[in-house]
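Yeah, one chain of the complex is gone here, protein chain that is, but the others are all in their spots.
In order of appearance the chains are A and B, and numbering begins at 1 in each one.
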Amino acid sequence: MLEKDIKDISVELEYPMGMLKDSSTADFLAKVHARVKARWKSGFSESSFRRILYCAGICVLVLLVAIFFSLVIASLPAIRNFGIWFLSGVTWDPVRSEFGAFPFLVGTLATSFLALIISVIFSIPLSIFLGEYSAQGATSTFIKSMIELLAGVPSVIYGFCGLFLLAPLVRNLEMKLGVAPYGVGIFTASLVLSIMIIPYSASIGREVISLVPSDLKEAALSLGATRFEVIRKVVLPYAGSGIIAGILLSLGRALGETMAVTMVIGNSNFIPKGIFSPANTLASAIANEFTEATGSLYLSSLIELGLVLFIVTTVINVLGKLIIRRMGVGV
Amino acid sequence: MKRKVFALRMNRVLCFITVLSILLVLGNKGMAKQTELIGAGATFPYPLYSKMYDVYHKEYGVKVNYQAIGSGGGIRQLISKTVDFGGSDAIMSDKDLAEASAPVLHIPTCAGAVVLTYNLTGDPQLRFTPDVIADIFLGKISKWNDRRISAINPGAKLPDMNITVVHRSDGSGTTFIFSDYLGKVSAEWKEKVGTGPSLNWPAGLGGKGNPGVAGLVKQTPGSIGYVELIYALQNKMPYGMVKNKKGKFVTATIASTSHAAETNLPDDMKVSLTDSDAPEGYPISGFTWILVYKELNYAGRSEEKAKELVKLLWWMTHEGQKNAEPLHYAPLSKKAVENAEKLIKSVTYNGKPMMK
Partner (left out) sequence: MEEPSIRKRILWDKLFKVIIILLTFCSILPMFFILFFITSKGISVVNWSFFTQLPKPVGEIGGGISNAIIGTFMLIGISTAFSVPVGILAGIFLSEYRKGRLIYFTRLCVETLQGIPSIVIGIIAYIWVVVPMGSFSALSGGVALGLMMLPVIVTATDETLKLIPEGLREASLALGVSYPRTILKVILPAGISGILTGILLSIARVAGETAPLLFTAFGSPFMSLNILKPINNLPLMIFNYATSPYPEWHTLAWGASFVLVALVLGLNLLTKFVTRKWKVQF
């Protein structure tokens, strides 16, 4: 690069000439700057820009594929050792290197479904309220913000509050019922989970309900139906699949939730005997034992748990999103 | 005019990038000059180590970052070569040593006691015998007012409550010491459950780390768990006296732990202190070790770091020992320190011993 060009640039950009004069670093910087500037003026050629965009898109694809394959490769020792019986094995014994995922599958499904049932009791009325009764106005905005806040609170804080606020209450309940007063266990974990997943099904439910065409509703009303009957017979059937999709999405969230569950589930690697027993989910087992899995079989068994979790949550999430997309809701 | 605006903006951007990169470089260089040692492992000695490293940092300026993730974690991370040293109260198994594929030294730092802590109204002082402990944790004794417990505790008011067992959910050296003891005193335990840092517990709740177990016992009425002495003391929780081999009911103290440590100490210091023959010894005691590779040139570690590590180990077994007693850990006996010195002196970097 000629001295003249450097001078030109510094004049153009009003750099103090001194900054660009002596050192070789400044020289180099000036060269780079000049080149970029020239490029900028002429514009990155369209094709190279498109190539960059293309690369970014491919990057995302490659990332997902890489994640899947990394998980598979890392779980190979376990897959080779246990085969499909990994999923049905009921013992998780690190001492004897016997690893079976069944207790965690039970724990995961039990907490997630229980949480789902509890959350649905609240999220469907919530969606109906926001979609039908109070679609605009101060109350609606207030409740909508509250729901957003619920979704925004970090998981570890839910776990913390669950451990210190909810567990003692559950302990009292258990003592009254004559059950072992653990305070932690499937019941507590499901309660905490259900609060956490309400926002997901509620917001999607609200959107589908508000999308129900008003002429359908008005037709029913003009025929003499009460609001309740309109909701029951027109709105809900119409929005039904959307609501189910929202519930599926919240299920996907519940399955993968780690921190809050780990803190209140009692951490037992056995098949839980009842609703108040301690247990472990796929996610909490990984969180508890990953840093100390001695032995490559132990580690790859834990990673295989992660693989199972990955597959299950992906299937449920994709299913939910497909249904939503078909309903035409922009989520 | 446009050029001026562009120039101003460019200036601002350049300044920002420069400041950011300076920060990053400084962060890297500045902190790297100050060696930082990373260790992970046992929660058993964590109160002692965190105090020791705080003192060491104030005296020598070297940061030692120790994360208490359990002995199993310490062993695993050492094998994966992601840490500079591991902390463990469990002796590494042959399988683990084979996986490490290089010799690992067990350098003792102190001895501690595993106590049985429980949550009963009135905090009664209870006594336990080996068979009762084994059967409680096997799930065979399920109520506090069981005949066998009241037989050895004539004065105590034992409620008609279920016993909730609390054990470790993570890989634990404390579990190792406890199960080693139970394996020695109960044939059924040895057969059914065995010894190790992670067990297939027949019953109970799992807590993460010594703190987790202590926390659960503290909050769960009618529960019993096993923790290192300091955790029961710091949380003002009651703990039981245990009948030792010679038939005496002993309370865990610095003295009784030290007595238990007065056994034959092999050169590699891989020895269990449980069920000791010492007449005044507390039967559920154990050493806790720092695990290091004998050859410190691995995974790109520098000689500088190796020197600092060896210095740290020397300090922990000498001047650092005075932090042990205030925290109720038993300091190393003279013979133990001698053996530790021999082990530390055998640490090499590229074959060259780090300390003469």
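In the analysis below, contacts are C-beta pairs under 8 Å (C-beta built on N, C-alpha and C of every residue); 3 or more make two chains touch, one makes a residue touch a chain.
These numbers were taken from a predicted model, which means no experiment stands behind them.
S.K.: Under the definition given at the start, what are the shown partners of the omitted chain?
M.R.: Even though it is not drawn, that chain still touches A, B.
S.K.: Touch as defined at the start, partner being the missing chain; which of B:Pro47, B:Gly86, B:Pro130 or B:Pro331 qualifies?
M.R.: B:Pro47
S.K.: From the listed residues A:Ile67, A:Val90 or A:Leu177, report the one that touches the chain absent from this view.
M.R.: A:Ile67
S.K.: Considering the complete complex, identify which of A:Val170, A:Ile265, A:Ile303 or A:Ile323 is in touch with the unshown chain.
M.R.: A:Ile303
S.K.: Tell me, which residues in chain A touch the chain that this view leaves out?
M.R.: Output for chain A: 42-44, 46, 49-50, 52-61, 63-64, 67, 70-71, 74, 121-123, 125-126, 128-130, 133, 143, 146-150, 152-161, 163-165, 195, 198, 202, 226-229, 231, 252, 255-259, 263, 283, 286-287, 290-291, 303, 306, 309-310, 313-314, 317-318, 321, 330.
S.K.: Take the complete complex as the reference. Which residues in chain B touch the chain that isn't displayed?
M.R.: The list for chain B reads 23-24, 26-28, 30-32, 36, 38, 40, 46-47, 50-51, 53-54, 57, 63, 65, 67, 80-83, 207-209, 211-212, 214-215, 218, 231, 234-235, 299-300, 327.
One rule holds for everything that comes next: only the chains that are shown with their structure count from here on.
S.K.: For the complex, which residues does chain B have touching chain A?
M.R.: Where chain B meets chain A, its residues are 3-4, 6-7, 10-11, 40, 69-77, 79, 93, 95-96, 99, 162, 164, 169-171, 194, 196-201, 204-208, 216, 219-222.
S.K.: What residues on chain A touch chain B, complex-wise?
M.R.: Interface residues on chain A, with respect to chain B: 12-15, 91-96, 167-168, 171, 175, 180-184, 266-269, 278, 288-289, 291-296, 299.
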